[in-house]
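The complex is shown incomplete by one protein chain, all other protein chains being positioned as in the whole.
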Amino acid sequence: MNDTFAQIFPQVAIPTLLNAIPHGIAVVDRECKIVAINQTLEALTGVLLADVRGVYVDFVLRSNIARRGRTFRDVLASGDSQVIEGDIVSRDRRKIPMRFTISPLQDDSEELVGLVIVLDDLSEVVNPTGLGDESDISQSIIGQSPKMREVFELIPLMAHTEASVLITGETGTGKDKIAEAIHKRSSRSAKPFIKINCGALPEPLLESELFGYVKGAFTGAVKDKPGMFRLAQGGTLFLTEIGDMPLPLQVKLLSVLDDREFFPLGGEKKVQVDVRIIAATHRPLKERVEQGLFREDLYYRLNVLHLHLPPLRERETDIRFLINHFLRIFAERTGSSVKAFSDEALRVLMDYAFPGNIRELRNVVEYCVNMCQSQQIAANDLPKHLLTQPSSIPAPLDAQPLPESLPESKTTARETGRDWLSIEKDLIVDTLTQTRGNRSRAAALLGWGRTTLWRKLKTHGLVSPAEVSNEQG
Amino acid sequence: MRPVKVLIVDWETEFAAIVANRLGSWGYAATVASSKEEAMAMLAEQHPDVIVLVLRDKESWGFDLVRLALAADQPAHVILLCGKGATTAGMRGMRLGAFDCLPLPLELGVLIDRIRTATGFNLSLADENGEF
Partner (left out) sequence: MKILLTVQENCIAPRFDQATEIIIAEYDGQRLLGEPRTIILPHRSAEELSDLIVKEGVECVICGGIEESYHNFFIWKKIAVIDGIIGDHADALQRYLAGQLLPGMVLPQ
């Protein structure tokens, strides 16, 4: 045993220890004000320790268990730990189910000096089938239908590379949940998953959200503020509504992805980037490229792997499953005696196109449960627009799956019966096409070392016999 | 001179605590009770000048309190706060003699205005010696 280390261990920098633990940790004093937080918590909350020392802890945690501080004061008063389940709202506006373990901290003389609060991300536990609580339901992954099963099969494969993924699909199809699932299965799962909506914010705000700014960058910038790229360090950055990103920012994003570094606003020091990018859009991106609204080079850069989520109307088994699931939830919640939909009502629902997909289905069922006075929901209880809709509605113009004829990534979920080898082969071919045969760049894009790529090229028979014999000779 | 005493009665302790806190920063001596028994006890002990009673549904748990408050030796003005579904209860409370009935969500400014009107626009009331 290394005696020296054992002796100095108590003095080993506490931050190093806290940062090695992949759970959010906060240490607070007797007034519930922050003494220390670790990097995991910094990423979850979007604040740096330096900025929040002395701040009341729940302003940073944003939990639903604090009861205006009473929860923490109870532990301080009793000296007994508490374990409570609840949730937080993260900096990227996600509600994340959490288990909070709140333990008292004592000094040498056994005086209670503060608390340590450990956060356990319960997302996997709470949503094993993606069903979770009601607020998550619109983004749940229900996958009984053949099309969704294909998507599921691709998730671990996508998870095990570093390549950028582009997820397409209409709104309400669960793109967010899929992105998170990919992250959780990847080697980056212990690091942050940060989401940012590129379509919701005006350009200057989006820029500062993505890249952060330094103190003094503009009037009112009293502190450095980390951007989402920095917060996602080591983890995954999920860019939603990428199709709506303003062009100037697309340029900046592309150079950040290429150079793997950037300047925060007003900054002079470059920040290194180590994030895996997943992007999502409901827009037909190729069209936007043609219209000059989206940069072609960025499009290829993001679209190395492509996952398409089919709309609900192409997932018949899932519709029935969801109807029953929502019916149960809402009936229970409202104490209603509604038990089922009538055959006629079901027919209308199965015929309906659900342009709003899962989210819309959920709203429709909720509406029916609230409107219906009897045990069975009749067609009359359905929202009127379902009844006046022609049953065969043409598919909305959003995200058609990328046509097969285009040379870019063909790794879609819609191809039945394909195994990973054939998908991988296509992936390699597509990437090499994009890089015009440059294997180093292709390897980098795919997140592989050169030798790995070489090995795979041989496996797939993509190198000429001459090259192989050169290697062996 | 003494501050006006306000007793807030609501079975949802958090709402009552917030109202008490806000009234406190406006110079009122505000306390809370979260059950009928507690309220009756505090009524007898503290002799509040105003009782703010929260009615959250059709139940009439507060009416005994209204009657008691009005019948006490030192009667208290009763201001009802009525949530959704409690409007009828509110009207009944008015018929029993409550000073006013305000809707929820609560506009603090309106409550303070009603308290002032009820206590004759005096933030502080004369103490036992009749001095302000």
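So that you can tell them apart, the chains are marked A and B in the order they are listed, and the count of residues begins at 1 in each.
The definition used in the following text is that a contact is a pair of C-beta atoms (placed from the backbone, for glycine too) under 8 Å apart; a residue touches a chain by one contact, two chains touch by 3 or more.
It should be emphasised that the depicted structure is a prediction, and the values quoted were computed from it without experimental measurement.
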Q) Among the options A:9, A:59 or A:152, which residue touches the chain absent from this view? A) A:59
Q) In the complete assembly, which of A:121, A:180 or A:209 touches the absent chain? A) A:209
Q: Among A:29, A:51, A:162 or A:274, single out the residue that touches the unshown chain.
A: A:51
**Q.** chain B residues touching the omitted chain (full complex)
**A.** 12, 14-15, 18-19, 21-22, 54, 56, 81, 83, 104-109
Q.
Even though one chain is hidden, which residues of chain A still touch it in the full complex?
A. 46-47, 51-52, 54-56, 58-64, 66, 68, 88-95, 135, 138, 195, 197, 200-201, 205, 208-209, 219-223, 225
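The definition used in the following text is that only the chains that are shown with their structure count from here on.
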Q | Computed distance of Cα centres, chain B from chain A, in Å | A | 49
